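A single protein chain has been removed from this complex, and every other one stays in its place.
Up next is subunit A:
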């Protein structure tokens, strides 16, 4: 890596590090290609995504692209443009394409093997391990931050289609807050049928762009028009506005997504129904039911 890169890199404000999180959940891609209305397969999706990766690398020769896959049973790095250069001697388009494809194939096969043993996965948890992929992306970005005073501007792009996994709620929120503290925007492009509450919150909190394309056939155009713009240029552009943010949370007891619930005043755990005791901190709730009424009376005074 070091041998080929010119010693003083001239990072201008439009040099970007784009970490792309790729949803490889076979259940999601299976249902998407089977639905009569939209026939959009994983290979068609790759026909849009790989040219997009290439165009990012061509936009600025210092641009850095990292691909991370989020599968059903594992997450892993697929492609890193910084290390790929060294092995190949140049960023030839076919080389980038074949490397991504072969690593992806390897990953999907391994992910399937890991997922097989787990009956629960097959039984119906359709979500991919988004929290793991997001955590990996943030660790990678921290490494770039450590690399020196000058580094490319990092951002994360999530290409997610699977429904949110409510059991990942705490982990996803932790990752979002960490991204916010490091000022890393999370862009999201939702490929599935429903909006994603995780991605809406992620983009809203970190100041990224949230988009649910109307037509998946035009995905490459969406990618280049919206997600290829670096952070500096975004101030001059009219990017898609948020369509609202779904702030629903997951209850700790059943991992259900809820918009109303009970919150423990000691530890702030969320429950979908009234419990006698907090399962997280052990607080006893059997006494004192008139709190809310008292509070309301005070606020009216």
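Convention: a residue touches a chain if its C-beta (ideal position, glycine included) is under 8 Å from a C-beta of that chain, and two chains touch if they have at least 3 such contacts; residues count from 1.
As a convention for this text, contacts and distances are computed from a predicted model.
Its UniProt record calls the unshown chain "General transcription factor IIH subunit", which is the correct pick from "Rab-like protein 2A", "18S rRNA (Guanine-N(7))-methyltransferase", "NEDD8-activating enzyme E1 regulatory subunit" or "General transcription factor IIH subunit". Taking the complete complex into account, A:140 is the one of A:27, A:140 or A:222 that touches the chain left out. The chain omitted from view is touched by exactly one of A:75, A:108, A:159 or A:190, namely A:75.
Of the candidate positions A:46, A:171 or A:225, contact with the unshown chain belongs to A:171.
Mapped onto subunit A, contacts with the missing chain fall at residues 72-77, 80, 114-115, 118, 120-121, 129, 131-133, 135-136, 138-140, 142-143, 145-146, 167-171, 173-178, 181-182, 201, 204-205, 241-249, 252, 258-271, 274-275, 278, 280-285, 287-288, 291-292, 294-296, 298-299, 301.
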